[in-house]
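Contents: one structure, followed by commentary.
As you look at this complex, bear in mind that one protein chain is not there, while each of the others sits in place.
Chain IDs A and B follow the sequence of writing; residue 1 opens each chain.
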Amino acid sequence: MGNFLECMGSFFCRQKNTNVRITLPFVCFLWQIAMIVLFGIFIRYDEESDVRKWLELKERNNITSDIENDFYFRYPSFQDVHVMIFVGFGFLMTFLKRYSFGGVGFNFMIAAFGVQWALLMQGWFHALDPVTATISIGVESLINADFCVASSLIAYGALLGKVSPVQLMIVTLFGVTLFAVEEYIILDLLHCRDAGGSMVIHAFGGYYGLAISWVLYRPNLHQSKRLNGSTYHSDVFAMIGTLFLWMYWPSFNSAITDHGSGQHRTAINTYIALASSVLTTVAISSLSDKRGNLDMVHIQNATLAGGVAMGTAAEFMITPYGSLIVGFCCGIISTFGYLFVTPFLEKYLKLQDTCGVHNLHAVPGMLGGFIGAIVAAFASEEVYSRQGLIETFDFEGEFADRTPGTQGGFQAAGTCVAIVFGLVGGAAVGLILRLPIWGDPADDNCYDDEAYWEVPEDEESIPPVLEYNNHMIHKHQDIAESNFSVEQS
Amino acid sequence: MGNFLECMGSFFCRQKNTNVRITLPFVCFLWQIAMIVLFGIFIRYDEESDVRKWLELKERNNITSDIENDFYFRYPSFQDVHVMIFVGFGFLMTFLKRYSFGGVGFNFMIAAFGVQWALLMQGWFHALDPVTATISIGVESLINADFCVASSLIAYGALLGKVSPVQLMIVTLFGVTLFAVEEYIILDLLHCRDAGGSMVIHAFGGYYGLAISWVLYRPNLHQSKRLNGSTYHSDVFAMIGTLFLWMYWPSFNSAITDHGSGQHRTAINTYIALASSVLTTVAISSLSDKRGNLDMVHIQNATLAGGVAMGTAAEFMITPYGSLIVGFCCGIISTFGYLFVTPFLEKYLKLQDTCGVHNLHAVPGMLGGFIGAIVAAFASEEVYSRQGLIETFDFEGEFADRTPGTQGGFQAAGTCVAIVFGLVGGAAVGLILRLPIWGDPADDNCYDDEAYWEVPEDEESIPPVLEYNNHMIHKHQDIAESNFSVEQS
Partner (left out) sequence: MGNFLECMGSFFCRQKNTNVRITLPFVCFLWQIAMIVLFGIFIRYDEESDVRKWLELKERNNITSDIENDFYFRYPSFQDVHVMIFVGFGFLMTFLKRYSFGGVGFNFMIAAFGVQWALLMQGWFHALDPVTATISIGVESLINADFCVASSLIAYGALLGKVSPVQLMIVTLFGVTLFAVEEYIILDLLHCRDAGGSMVIHAFGGYYGLAISWVLYRPNLHQSKRLNGSTYHSDVFAMIGTLFLWMYWPSFNSAITDHGSGQHRTAINTYIALASSVLTTVAISSLSDKRGNLDMVHIQNATLAGGVAMGTAAEFMITPYGSLIVGFCCGIISTFGYLFVTPFLEKYLKLQDTCGVHNLHAVPGMLGGFIGAIVAAFASEEVYSRQGLIETFDFEGEFADRTPGTQGGFQAAGTCVAIVFGLVGGAAVGLILRLPIWGDPADDNCYDDEAYWEVPEDEESIPPVLEYNNHMIHKHQDIAESNFSVEQS
């Protein structure tokens, strides 16, 4: 009878069908074929990667050395960013005990799709040649595509374990689209500077993910509670992600800043802020535990908050000690977020945020936007020199008479635009994802790779049996010990 | 009686002796000492790494900046390639549940030997100064040595778990030797272009490994079947390898292409092709499972097929959408290979291919060779400009009057040479490896690190005992439960 009830219960709980055999291949093929067609129509090599145009450019501009090709300025940073996107974000999401495949695997899938779509979307908004109606791409386009997709990967962090791969493809399709639009508004119309993307990547991506997660709220998610946690080795895997993100963040923020002192200074500022975040994260994490023990969740995430918050200001003359202060504060704020805000959001705002992107991306990104606004507003000719001001803030063309003060105001406005785009866009995408056709898992089937992956049958994959065994072992002990004493007597 | 028979069976099965205490140190010392002697005779710093010669070169050529040193053009790419060789290939081979030490450790050993031998072999064939009889090495030589050893590591993929470390040293010694010869024929005599090595590295290495594995066919390999699979965490380890290969493949293909637009374009094309492979791999993997579940084997391997297949064509003007199409097709072909061809080869051709190098290297490499031939054949002055054609295809000296069409023919011929070298060379090396002196494991001892490594005694390392315990537990349950009911009654 108990068995029968169990079966029925399991039947009703699992009424959701996670079989994506039709939808996932369909979406992958459809979108990949669309990419081929659109690339054929629009995408071309730019002047520095096309063999003919590069020879012409060298002749026209009297370039004597191939080392002047933008490839040599940006390719090493591009590769660092690339590692952050695929290994950094991917492995950071392997921390769940039975969702490591989904963490690193789906991250891989959506990033690979996203960069293609980003090359098109960003190209249409930023680099469309009005005469030929084509988009020219080079190494900077690849970096920007990686940046663009980062915002969708951040959103994935809030959804980790609760959505199907098909839903993730939708999240990425709209995420990249929204990103290209808000980026156009912020960087082109408002003429903000945001090289490392505190606003356009982190604030947008964080709130985008949170809004989706809020719309997709699962009241019975506690049914998967047993899987919403880490194991010893899954936490070590996640540290691979953390460290590659942490180490390469200076490259992330400096990848597309100005040649020369711009890239140089951005890397230094980010390096310093990140170092500072680590210490305050450790301090708050230890302080919050009654035995003073550190929590891996904090070390894996809040240590990165300094990098997020320096995304806008790192290329400015924020000074080294200014960078330290930013890292100092953000390490504290982010760790407090993991301790208090994430549980609060879940309990009172019905917002389930698996990786705590609220604390690592949304809030530090927003703060980074405002920090950038303040630092920009206080920029002076004394510190930058006239020419330096012009180069750093691109006070050229129609923006030639903008002052640092005005720029600060626009930077702040840009931050608000990013947040609004994230919240509104996320809510809309969340509604689309509530359609019952995407193969998302049932509440008791979340955080479980078995829903979408062939999982090898090792000990760990069959916990119910193990638990049963353990249960039986304890039972035996009682019996056996009594037997034993009988035998001894 | 049963126990006795079991013991006897185990005795006869294990007649093979995996003790390599004499042979392995002997081979290591002998070859390392030979390297020292040969390096002493032949190897010198080249003009850009010798302090005197670099000063002279700068003066002679009016080079005003040290940034013109080839180091700054190629070192970042070299380091990416280096990571692919040691972490990429190494961790990709950690997927087996009890052969991770052998996967990453032997890969490390043979790569470290191979690069030394490659510096000599490639030097003799490509860079021997006829006057001084010495070989000059620089950063490009290091990249080429890494490339050369990659073909032997690919061959290791087919042999993983079935050979001894001494056999692997033999495989590498001959693999590097054969590579240098076929590379000389293909690149120098046939004057093919193959910067990323679709032909010379992947097609050669893949067929070399397959031919060896075919000669070493083990009819009773099913006796190790329990170990020929992954665990949850070994699959996550393998993803480290996959992702570093995937991310750095643009550096692999562009590492030795022409300065300037050459390196730039190659990186872009490879990046695009790889992105496309991921989506079609996911699609086919999902389509092939009745529940639509993804298979880690496909994600770990077939996603890389686009990079392999672009090894020749990536430096040409294949166009971005052309790259997408290559990645699209190769993701499909490679995944189909894992689904159907590898089982077919094992069942009907008696070819045991542990990592499926047939699907990841042999076939995509061959296809890459032919794709390169086609793209070369269609190269036009219109697209490349006259000067661009000369630079891209090196139509200089004795090859000054070669046309793109002819070049295409030679590229196709080069692909065939690589395959023939792989098959014939592999068969010959396989015969050498059948000598009973190399300490290879018995059929029931394959895929097991205990044969060649000191393995820590954790739970996982003693599966037979564990199984016994589990067996006993179940037995107890029956007894205990009956006892229990008795006590209750």
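A few points about this structure:
Here, contacts are C-beta pairs under 8 Å (C-beta built on N, C-alpha and C of every residue); 3 or more make two chains touch, one makes a residue touch a chain.
Keep in mind it's a predicted model, so treat the numbers as computed, not measured.
Screening B:Gln32, B:Asn61, B:Thr132 or B:Ser380 for touch with the missing chain picks out B:Gln32.
Interface note: of B:Val51, B:Val131, B:Ala400 or B:Ile437, the residue touching the hidden chain in the full complex is B:Val51. Of the listed positions A:Asp295, A:Asp353 or A:Asp444, the one in contact with the omitted chain in the full complex is A:Asp295.
One of A:Asn144, A:Thr172, A:Ser198 or A:Thr280 touches the chain omitted from the figure, and that residue is A:Thr280.
Those residues of chain A that touch the chain absent from the view are 67-68, 72-73, 76-77, 80, 97, 229-236, 239-240, 243-244, 246-248, 250-251, 259-265, 267-268, 271-272, 274-276, 278-280, 282-284, 286-287, 289-296, 299, 303, 317, 319-321, 324-325, 328, 383-385, 387-388, 391-392, 466, 470, 473, 476-477, 480, 483-484, 487. Seen across the whole complex, the unshown chain contacts chain B at 18-22, 24-25, 28-29, 31-33, 35-37, 39-40, 43-45, 48-56, 58, 65-67, 69-72, 75-76, 79, 82-83, 86-87, 90-91, 94, 98, 100-101, 104-105, 108-109, 112-113, 115-116, 137-139, 142, 165, 233, 237, 240, 439, 452-456, 458, 460-461, 469, 472-473, 475-476, 479-480, 483.
Convention: only the chains that are shown with their structure count from here on.
Averaged Cα coordinates give chain A a centre that lies 32 Å from the centre of chain B.
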